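A protein chain is absent from this complex, but the other protein chains hold their places.
Per-chain residue numbering starts at 1, and chain names A and B are given in the order in which the chains are listed.
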Amino acid sequence: MCLGIPHEVVDVLSEDSCLIRLGNGTQHCFIGLVEDLKPGDWVVVHAGFAIAKIQRAEAAANLELIAEYLEPETRA
Amino acid sequence: MPEHRHTNLGAPATTGQKGEYRPETYRDAGLVAGLQQRIAEAAAQIGRPVKLMHICGTHEHEIGRFALRDLLPESVTVLAGPGCPVCVCDNEYINMAIQLSLTPGVVLASFGDMLAVPGSIPLEGERRGDVRMSLLDARARGGDVRAVYSVFDAKRLAEQNPDKQVVFFSVGFETTVVAVAAMLKRGAPENFSIIEANYYTPPATSILPELDGFDIEGFLLPGHAATITGLRVYEHLAERGIACASGGFEPVDVMAAVLSLLEQIRDDMPTIANPYGRLVRYDGNERAKQELDEVFELAPIRWRGIAEIPDSGYKLRPAYQQFSAARRFAGRLDPLELRGAEHPKGCRCAEVTLGQIRPDQCGVFGKLCTPDSPYGPCMVSHEGTCRAWYVYGMHKEKLHVETV
Partner (left out) sequence: MSKRSDTAQDAAGAETASEVVEPRATPEASKAPAKTARSRYDTVRLAHGSGGRLSLELIEELFVATFGSEPLKELTDAAIVANPGGRIAFATDSHTVKPAFFPGGDIGRLAVAGTVNDLAVMGAKPAYLTAAFLLEEGYDMDELEQVVRSMKATADEAGVAIVAGDTKVLERGKGDGIFVNTAGVGFLPEHVRIGVEYVRPGDKVLVNGTLGDHGIAVMSRREGLDLSVDLESDVVPLNGLIERVMEVAPNVRFMRDVTRGGLAAVANEVVLRKPFGLRVFDVAVPIHDLVAQYSEMLGIDPLLAANEGKVLMIVAPDEAEAALGAMKAHPHGREAAIIGDVVKKPEGVALVETAYGSRRVLEMPIEEQLPRIC
């Protein structure tokens, strides 16, 4: 239901299409459902189309929250 | 940890530069260990067994792949709920797909997962048990059945075969159906049509609490479906006192969601938390919702073996009806003699789908029903709970390793 893989946007070709990085090259991806994409953004791709853009600020905030859980004594 | 183990996960997780995003962070062993610790603490503070549920086949798959249940305390159980669109797809659509594939001039395009799912057209003498036809059986009988990755592939098939009718068996939940809406909105060839078998999950979460014996205290919400629908559609669960948290699919994301649920339960403050906020917005993807709404409307649909649930099936709106295979081929499909029972005799897929029993509690699991020769949908589909359990050996005893 939910398989989605994060990919970096390499080039935005049109409102509906972009190139995402795949290995050493690129692959086409449909982006009609995601707004304001620019190269360097990350999107989650499901069956050939991007379902959402990764909000970096949110990611960072969330990781900080998680990091707060990791007091030095709980680190392996 | 073994001495020669290396981590290919890069440096220990930090947020790095502000805004730097690295996907491998969400597999970091240090983060997972920390979350594991906090989960154990929260569970101890709760002090009694707690049951959580997810509603996404991919969650079960990831839990199996990383053996995440191993990392949870005994008192915390995560159950697999209805998360498999292949498993809930009603026989009506499978049978229609089979009939269409056997119709001259028709090409039936389908996701690979659906090909081996039995419908309710009986098939005598082929294999043991109550055998019904699947699309693979139809292909073996001359049906033109093609496996595709996406609706875009099916559209290409239609463009490449203008002399044929290409029917796309449109199965999947909200994450998958958005592509179909996007495609139809942007124009599809005349010889293209779809079998409308897409299901919308949130209403199923209204049914679950009504079931006998329901004792789930927290829901891990499907992270990618939620990027489309948003989280607001699950508010009714929190209102009932059930904790909710958006769940991503990497180990860190799953553990973070579980922790959020346990903390809500511990503090008796059920809410809709959003640990997967880097992707999920509370109101979802407005553009996607708009496009969906333009092309599809919600109607009652039968969830196989479960019930007809209102507003949970995607049907084409009048402006797009010409792409409905049901309409296009109405009257051209012969009536069928069907098996009455929705699942083959002995198959308990409906109960597994609802999280009422574990796969290994089904009598045919691992015997008559294996991934090599699947008896029911839960074993066929990559999103199916039974398949995940079998492939990752989750039905077996917890593994204890002794070296020498």
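We adopt the following convention: contacts are C-beta pairs under 8 Å (C-beta built on N, C-alpha and C of every residue); 3 or more make two chains touch, one makes a residue touch a chain.
Just so it is clear, the model here is predicted, and its values are computed rather than measured.
Touch with the chain that is not drawn comes from one residue among B:80, B:158 or B:171, which is B:171.
Only one residue in the set B:65, B:240 or B:345 touches the chain that does not appear here, and it is B:65.
The omitted chain makes contact with chain A at the following residues, 1-3, 5, 22-28, 46-47.
Residues 1-2, 4-9, 27, 29, 32-33, 36, 58, 64-71, 85-86, 111-115, 147, 149, 171-172, 175-176, 251, 370-372, 381-383, 390-394, 396, 398-404 of chain B touch the missing chain (whole complex, contact as defined above).
One rule holds in what follows: only the chains that are shown with their structure count from here on.
Chain centres here are Cα means. That of chain A falls 21 Å from that of chain B. Interface residues of chain A, counted against chain B in their complex, comprise 1-4, 6, 16, 30, 32-35, 42, 44, 46-49, 51-52, 54-64, 66-67, 69-70, 74-76.
Residue ranges of chain B in contact with chain A, taken from their complex: 1, 13-15, 18-21, 23, 25, 29-31, 33-35, 37-38, 56-59, 83-85, 149-150, 152, 172-173, 175-176, 178-179, 182, 186, 201, 222-225, 227-228, 249, 252, 256, 259, 275, 277-280, 285, 287-288, 291, 383.
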